[in-house]
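Heads up, one of the protein chains got dropped from this complex, but the rest are sitting where they should.
We just call them A and B in the order they show up, numbering each chain from 1.
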Amino acid sequence: MMTLKVNGQNHEIDADPDTPLLYVLRDDIKLNAAKFGCGLGQCGSCTVIVDGNAVLSCVTPLLLLEGKQVTTLEGLGTIEAPAPIQRAFMEEQAAQCGYCIAGMMMRAQALLQKNPKPTDEQIRAELEPHLCRCGTHMRILRAVHRAIRLMDTADASSATPGRAQ
Amino acid sequence: MIGSVLAALVIGGAVAAFAIAWRPAIAAIDPPVPQSFDAALVKRGRDLAALGNCNDCHTVRGGKDFAGGLAVPTPFGTIFSSNITPDAETGIGRWPEAAFRRAMRSGVNRDGQHLYPTFPYDHFTNVNDEDDRALYAYLMTRQPVRAPARENLLSFPLDQRVVIAGWKLLFLRRGTYQPDSMKSAEWNRGAYLVEGLAHCGSCHTPRNVLGAERASAQFAGGDVDNWHAYAINAQSPAPIPWDADALFAYLRDGWHPDHGVARGPMAQVVSNLSSVPESDIRAIATYMAGVFGAPTPDRKRRAEAVLAQAKSLSVQASKTNAVGASIYAAACATCHETGRPLPYGGVNLGLSTAISSSDPRNAINIVLSGVRPVEGERSPIMPGFAASMNDDQISALLNYLRARFSNQPAWTGVEKTIADARRTQTVFLQTSPGPHNAPADATQRDKP
Partner (left out) sequence: MNAPVILDRRRVLAGGGALIVSFSLAEAFAQDQAAPAAVPVPNPPGSLKGSPFLDSWIRIDADGTITAFTGKVELGQGFRTAFQQIAAEELDVPFASLKVVTADTSRTANEGYTSGSHSMQDSGTAIQYAAAQVRALLVAEAARRLNLPAENFRTENAAVVAPDGQRFAYGDLVAGDMLHVQAQPASKLKDPSIFNVMGQPIPRVDIPAKVTGGAAYVQDMRLPGMVHARVVRPPSYGAQLTECDTSSVEKLPGVVKVVRDGNFLAVVASKEFQAIKAMAALSAAAGISPAVVKRAIFGALDELALGWLLSGRRTNLRKTAAEVAEWLVRGLLPDGEKP
């Protein structure tokens, strides 16, 4: 048994310590955003944020997460109260099938939390581990640029929803 | 009497020293017109520059080709590579061919100043005149870039170039490579390249306290950029002994299923080598096969045992290192234990030189930064784990890998090595994408 902190909530997880986080998120906690794309750390669909860093949850065993904070896309916002990154992706219609998008968004969110004004080059380099078979890349880039602007204005006002630990 | 003898000795000594240290300047020329160079010569120069890996040292990552400025840390201080574009003011635009040849042969620039042996003229001295001509033609037809030289960071007296003359006296054997008539043409070509342009020993040979390669320990291993360049002679730590075919494939593709992936500074080397004529790579492999030598019967037996064991792997729990075993099961086994050969599966770690080497640095570097795939080619890929594992966890993993996948004694000082690696490799991780393993278009290979 292990206590796992996800999106600010503690969960008691009954799984072997070598179980990758992805299966715990999806099967034990029943969260949908992190996806199984390859199970090998080669596509990025499983990306979540752990202590502020983007991490491939399909190759991150539970035992590495002792005492750490995990944030998934669900933890950033909802349809009614979306985080800037979620709003940006909706406004740019940045998804075709959408399977890769949660991973893309978490990687982008981690980047923007560390560097609120990345260049286009830096965004591209950061998203390099992520695959999109549909070819939505240009919209994803536009959405990240839009998120930069939205986060800028959000910070200008008071409490910012959608900030991952 | 004594006084005049002493005076004569001092003056004689000074004259001798002067004679050793002083080199004349060669008159500057107007930058040659690029069209004046024969296209075939330029093409040959391009291949030679790839063999010499010139753009690796003479280009800052993300900077303009050959414009120099790369910081090369040495035990003596930091040397910055020079601008070898044909820029008239800050590059070699005003150098006549004779000056270029002298730089390659003797390590002296056009003004007559000695060059620091960070520029490996102790190897380039082997390059013959026709190849120097081709290289000159290639460099003089590159894009000129205005980039003034950066001051080297050296303390007195090392910042006085005259001291290099002493170094050269001790360590520079000037002159082009002489073929061995007892060996094949291919072997000789390989020797000419390896000892000359390819300058493999610059990384793979240990250096003495004065920074020169130890002639008695040729190819016994070296260090560069916080990576370990393995011994590539009979002391190679590779579980499966190298042979000419394996080396050929490795140098060409950047990976080999029985050995692993070219990483760190070697990645740029194989990237360049993938574009040169195949026959040259064959020659290098043939010569190096002679350097490795045939494996001893004992080594062959051990290699067969490793191969047999590698085929019958299964995820095992470890009683003594449960953390390492768990991390391996979740983070590594899905790629490294499938039985699929490179590039689709991870290299079988029982075959990995990184795990068997006495130096854990390379394994740590790879775990931290992963392996970037090559654009447009099927190639190995591995995620980096710098973000998801802390130093203790990486240490547990490394110790588990060492115990399970090698027959060597445990590494020591792993924790400190990890901390150092994180510091140096993190910088690498944050810069723009590094060099590619091979030209993006596979059809560019083997072009005549």
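Some points to look at:
Rule of thumb we're sticking to: a contact is a pair of C-beta atoms (placed from the backbone, for glycine too) under 8 Å apart; a residue touches a chain by one contact, two chains touch by 3 or more.
For clarity, every value in this text was computed on a predicted model and none was experimentally measured.
Summary of contacts with the chain left out: across A:4, A:54, A:70 or A:101, the touching residue is A:101.
Among A:73, A:111, A:127 or A:151, the one in contact with the hidden chain is A:73.
Residue-level contact of chain A with the missing chain is found at 15-16, 18-20, 23, 26-27, 30-33, 35-36, 39, 72-74, 77-79, 82, 86, 89-90, 93, 95-99, 101-102, 105, 134. On the side of chain B, touch with the chain left out of the figure occurs at residues 307-308, 311-315, 329-330, 333-334, 337-341, 442-443, 445-446.
Keep in mind that, in the parts below, only the chains that are shown with their structure count from here on.
Between chain A and chain B, the centres computed from C-alpha atoms are 38 Å apart.
Partner chain A is touched in their complex by these residues of chain B: 322-323, 325-327, 329-332, 334-335, 372, 381-383, 385, 387-389, 393, 432-433. Within the complex formed with chain B, the residues of chain A that make contact are 16-20, 39-42, 50, 53-56, 59-64, 121, 125, 128-129.
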